[in-house]
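What follows is a single structure, and I will ask about it in a moment.
The complex is shown incomplete by one protein chain, all other protein chains being positioned as in the whole.
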Amino acid sequence: MTSPAEADAGSEVVNAGRPQPRRGISLSDAGPPIALVVIFGVFAVLSPDFRTLSNVQNVLDAAAVLAVVTCGISFVLMMGSIDLSAPGIMGASAIAVALLVANNRNDNDFGLFGVAVAVLLGAALGCLSGLALVVLKVPSFMTTLGISAVGLGVATLMFAGVQPNVTDPMLEGWAVERFLGLAHLTWIAVACVLVGVLVQRYSRLGRYAFAIGGAEEVLGLSGVRVAPYKVAVFTMAGAFYGLAGVLVTSQLSAGLVQAGKGYDFSAITAAVVGGTLLTGGRGGILHSAVGVLLVTVLTNGLVQVGVSPYWQGGVQGLIVVAAVAAAVLPQRRRNQVTK
Amino acid sequence: MSAPALTSPAPDAVVPGRPTVGQRLTAFMPVIALVVLLAALTIADPGFLTLSSLTAAVRTSAPLVVLAAGATLVVLCGGIDLSIAALCSLATVFFALWLPDLGGITTVAIIAATGAIGALQGVAHVLFRIPSFIVTLGGMSIFTAVALVISDAGPVRVVDRDATNWLTLYVGGVVPMAFVVALVLVAAVSLVLRLTPLDSWIRATGYSESAARLAGAPVDRVKIAAFTVSGACAGLAAVMLVSRNFSGSPTMADNLLLPAVAAIVVGGTAITGGHGSLWRSLAGALVVTLLRVGLPIVGVPSAYEQILYGAIIVAAVALTLDRSKVLIIK
Amino acid sequence: MTTNLQTQPDPRVPAPAPALEVRGLVKHYPGVKALDGVDLVVRQHEVLGLAGENGAGKSTLLKALVGLVRPDGGEIWVRGEKVRLRSVVDAADHGIGMVFQEQSLVPNLTAAENIVLGSEGPGVRRGIYRWNTMRRLAQEQLDKIGSHIDPLARTDTLSFADRQMVEIAKVLRIEERTSHPPVIILDEPTSVLESKEIETLFTQVRRLREFASVVFVSHRLDEVLDVCDRVAVLRGGRSVGEVPSADAAPAELHRMMIGSTGSDDHYHGAVAERPDEARRPRLVVRGLSGKSFRDVDLDVHAGEIVGIVGVHGSGREDVCRALFGAEPTTAGEVVLDGEKLDLSGTRAACAAGVGYVPAERKTEGMVGPMSVADNMTLTKQQSRCTGPLVRPRKQATLVDRWIERLSIRTPHRGTAIQRLSGGNQQKVVLARWLVAGDVRLLLLDHPTRGLDIGARSEVYRLMRELAGSGVATVLLADSLEEAIGMSDRIIVMSDGRATTEVAAPPGGKPTPLDLVKEMV
Partner (left out) sequence: MKFTSRHTAALIGVTLAAATLTGCTEEAGGGGGPAAETGACDPADVKLVGQVRNESNPYEAAWLDGGDAFAEQVGLTQERLTYDGDSTRQQEQVSQLLAGDTECLVMNVLPNGDSDTPPIVEGAQEAGAYLVTQWNKPADLNVTDYDTWLSHITYDGVESGKQIGDALAEAIGGSGGIVALQGILDTGAAKDRFAGLEESLAANTDVELLDDQTANFSRAEALEVTKTLLSKHGEDVKGIWAANDDMALGALEALQQAGRDDVAVVGIDAVPDALTAIQDGTMTATVSSDGPWQGGIGLAIGYCVATGELAVEDIADEDRAWYAEQFLIEQDNVADFVSPETDESDFACDNLFSRSQGAMS
């Protein structure tokens, strides 16, 4: 069992994952949305450029890829594991999709099928890290770090020195064509978030991921074999990264090995800022989506108000710490466990 | 944490309290992994196993050993320090900037300063109860920003090399001084831990923070101390890097973060805290260094090098992790 | 006096196959024979009590029955059919389910999910949850045991007793897997329940008998006799006999368990000298207030044991933790031996000579993977140090002395404490406060939770001894009987206030009923 301290902390949160009348909204749930509104408000006051409609569209478009990555990572974090494989998997799938749809390197023109293969490649790599976790019993921190390196290696192999440029009109269109003012990419990301929410609330996989984060050993005692679900969660996360790699390729019209650079830590940051605990068992896709918006608004707003590029990273780090502190401080108790 | 199915039963009969052969083997796994890797590299390229080549490898590993050793303390307490690399980069800049004014005491000043910065993170962690992952993630970006600003985003040359020259010496003609310093650091910290109550406080904190607190262990102070040492180690690593590169740069050590964490885990220290030691991280850092420099030097092409690196590092952890101490692998 | 199970004639039922039968079960662990040929028969529709001291092999036997432990020899028969149980699922398929001593619920899932966990059946189709079906399934189970919990409430928002109900509801799900009446094993279900909750539980257990067989394990022999039809006793990995509960007395059972004559009246085994009432109290608490308690006044004299009783939510646990600096206070003053006690943290309390034994031994009381020696000296580091340096010799001598003095059964002082039995673990936790010999106030939060009678008696003896040496003790007892038996005075708390004080001198003990009246 979890210690009472943790259980108490959890009990203050009414989880959203079921059709039950909510018993009031707790602070830790409301914190990130409030922070989002506050930060948005601050930037809107500081910069007239920020509060334009086109910039809001821009923020949403910019959040698309991160949102897809965060969807994947949230399930892993919910289990209490961690996933650093996004850069490698995104790189591999980005190059793969660029080589499979119409491009300048070969005569392939598989269209959507190519996209599917790239997503499957991501899923396969994710599956590998899951398998290494449950079979070799290596902590996910290391398996995903290893898989990230493997993914980058595979991507470099496929890259073979010549940039694959995408000429496929469908894939290029995703980034350019708009629907209701937002790029198709953004709608794809919205769809991913919706799928994520549905998986989290209504699928056994999602609920078990949540349960594994809550009390893994109990599942075993209840006759549930945990390992397949862990592998499945990593596979699903891999698929999300694969899709994110495709989206980056669509945005850049080119397959880049570095397509996923930095997305590992930004996705974790987004998820954590949104209220997902690294110890697992708390948070969810909607939390993470709010976190993604928070991070994106910050990045965009700092440029808009003209903060020096040198300082931007620092200010962002400071605000993330402050946001988490603001969410955590009211719950601070004696003898609380913080890792 | 423990559930009925997972705790071993409580046999009342007296079994010997000494570790079994298997346990001893697990304890030496990091070293075994190191030897195996070295053998494999030698088979791939017989020229790799020369004195000068090994000397270069251990010299290379020194900053990584120091970084990993410091962060190991934080990991033992159950936390994680993601800021070590950025702090180390910042320290290289500080070093280059301060050297003209401070001269010989710059090294001490740097270690003190980074120790203080580490302590600050520790205080933020225990005082505000922010997870260490977040505090140090924030620290990482803040240190990078500060380093960029004060260095004007460029490298700062170190003209006076006397201050760092001692680190480039060789003890007995073969052992690089930097590595000796790293060894002494690991040995000294290990000794201090063994000889004082710190060891049981740290492990108690890592295994079960609430139990440690209710037993009156100074959990908060231990954690702050761990972060302080981690920061100070980042400073020492920075001095080593400067002695090697003759300059400070705001991004110099940034890429050492993941290798350092990998070194800790490859050494067999549990990332969840409690179980592990500094000497394990030393072995882990050597394994990681051999992988980083060895693979390309024996002629593995860059794409395959990454794939191999990923595979070997997972295999190494699979080998070294003492699963009897960690019930649930996350 | 040992009675053979097989030859015991059944007075009531002619002889349908027993629901569950164990023949000559053997299980070895390195260096110890945990089960040495255990025989056991569970008849259909009966509640069988299982009694035995810690280490008698109870938990190994139960684990073998649910497939968590693979026996080295012997047979398990279910309804006249020999079976091999490889996993919890296997056991469930044969209709055997267990409510674990430490609750096995996922705290962040709903009660409904926990109830159907692992056997969702129609609640999940093709991996997709059907919440309404699931709620209905869970409701059916809860109705069976007459519980009124909202199936969609998050488990960690429920009270402990409610969670126990959820556990039972969950175990009853195994009915779905088998057409026969199930066998339900309850391992120490009452150890953390308050008396009212225990009463509810017993009502449910008696209802269970109508459609299931129950194996009931408890350290509280009175309970066992109260709720069970028969009681089987284990000792040293063997079955030593069984008695119909109607004819048995706790003392007889106890004698069977420990293998010699003993007395049930262990509370009063050794009464300490009366504390000197005239002296100034050692601990003076005035107007202590916190999140869940208000204006608590409390005096404890040196050598006195003061019990605090109260129902769940009375705030007594928080008062106890507040005195140790582990729970914030908003007002009030605490004076220990004339000096103001610093309540800012646990360190200060330790330094002032306050000791605390938490209720959650496994997560808060001890550091499982660390050795007995390190656990014992964790708090009073000075006891093993010279200056700032640890002296392994000094530690070894000290620890060995206390291992002997408290007769802690451990292979070695370097053994990880998690490998010890519960009673021995608790003794190590207690010893932690004693090694330095400077403890003045001991706060004991359910110190005997989950311990068997033998271990309990030893803890009681130790408490008496400490009180005798002048330590002031605050006791949150496991049961009212324990509070009454052990305390010199009893404070009743309700709704965060100390409402009544009842004197409990030897010979003038109040009855549980007197206290219950005050508690509600």
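All chains are identified by letter, namely A, B and C, in their written order; residue positions are counted from 1 within each chain.
Basically, contacts are C-beta pairs under 8 Å (C-beta built on N, C-alpha and C of every residue); 3 or more make two chains touch, one makes a residue touch a chain.
This one's a predicted model, so the numbers in the text were calculated from it and none came from an experiment.
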Touched by the hidden chain, restricted to displayed chains: A, B
Touch criterion as defined above, residue of A:Ala30, A:Val135 or A:Val176 at the omitted chain: A:Val176
Using the touch definition up top, pick the residue from B:Gly122, B:Pro155, B:Pro197 or B:Gly284 that touches the left-out chain. B:Pro155
Missing-partner contacts on chain A, residue numbers: 47, 49, 52, 54-55, 57-58, 61-62, 91, 152, 155-156, 159-163, 165, 175-176, 183, 248, 251-254, 256-259, 261, 299-300, 303-304, 306, 309-310
Per the touch rule stated above, chain B touches the missing chain via residues 19, 24, 27, 47-48, 50-57, 59-60, 63, 148, 151, 153-157, 166, 168-175, 177, 180, 183-184, 186-188, 190-191, 194, 241, 244-253, 255-256, 277, 279, 289, 292-294, 296-297, 299, 301-303
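One rule holds in what follows: only the chains that are shown with their structure count from here on.
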If I rank A-B and A-C by number of C-beta contact pairs, which comes first? A-B
Centre distance in Å when chain A and chain C are each reduced to the mean of their C-alpha atoms: 43
Gap in Å, rounded to a whole number, between the CA centres of chain B and chain A: 28
Can you list the residues of chain B that touch 2 or more other chains? 1-5, 210, 213-214
Note: chain A residues in touch with at least two other chains are 1-3, 217-218, 220-221, 335
What residues on chain B touch chain C, complex-wise? 1-5, 7-17, 194-197, 199-201, 203-204, 207-208, 210-218, 274-275, 325
Which residues of chain A touch chain B once you look at their complex with the stated criterion? 1-3, 5, 79-82, 84, 88, 132-133, 136-143, 145-154, 156-157, 216-218, 220-221, 265, 268-269, 272, 277-278, 280, 308, 310-318, 320-321, 324-325, 328-329, 332, 335-339
Would you tell me which residues of chain B are touching chain A in their complex? 1-6, 78-79, 124-126, 128-135, 137-142, 144-146, 148-149, 153, 209-210, 213-214, 258, 261-262, 265-266, 271-273, 302-311, 313-315, 317-318, 321, 323, 327-330
